[in-house]
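Read the structure below first, then the notes.
Some chains omitted; the rest stay in position.
For reference, chains read A, B and C in written order, and residue numbers begin at 1 within each chain.
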């Protein structure tokens, strides 16, 4: 039954998404003994213009080379 | 005041979305006596690569013809 | 596979919640042909102090008898 939503900026490949889905599902099964059949993992991707950290968009932070200090993405 | 978010994989037509919005709003009015004017229903659609069930993406499950057993979509 | 989240203010009975879960699941099966087994409906309840409409909390709006004009709840 668990439902997990992963919000990230765009750029992940389908292979990376598949790894995330598999890895998170495994964690829920191992740690909480959840039934994998009803475990759902959704990956929600956002433009860097639509995600702000510390009051500024990730797009601007990256353009200024400041993102490394705050976040790789 | 209710806010309802419906997460599905892409593929619904605008007519189907309109039916969902109308049907869910009706339920909130009938069951909970909510004011329809302030009832909002949002439909959030995801790629099948971004939705995982049982540790695998819906895209892969469909490609293998396994989705029927777990989920039509 | 659909995942539906219903956000409302506290006050619904378990019977009302059960009706909502059943009704919304039926809609997804009928309108979108979804598999009910993998359809999940979650009801998330909030205090009236934590829900604002038109810039004011539902608690204050109700105390002033103004909620009827904006929202029954």
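In the analysis below, contacts are C-beta pairs under 8 Å (C-beta built on N, C-alpha and C of every residue); 3 or more make two chains touch, one makes a residue touch a chain.
As the structure is a prediction and not an experimental result, all values here were calculated from the model.
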How many copies of this one chain make up the entire complex, given that 3 are placed?
6
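By definition in this document, only the chains that are shown with their structure count from here on.
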Take the average of all CA coordinates in chain A, do the same for chain C, and state the distance between these two points in whole angstrom.
27
Using CA atom averages as chain centres, what separation in Å is found between chain B and chain C?
15
Can you pull out the residues of chain C that are in contact with at least two other chains?
1, 3, 38
Which bits of chain C are touching chain A when the two form their complex?
1, 3, 38, 40, 42
Interface residues, chain A side, partner chain B - complex:
14, 17-18, 21-22, 25-26, 36-37, 39-45
Residues of chain C defined as touching chain B within the complex:
1-9, 12, 16, 19-20, 23-24, 27-28, 31-35, 37-38, 51, 53, 58, 70-73
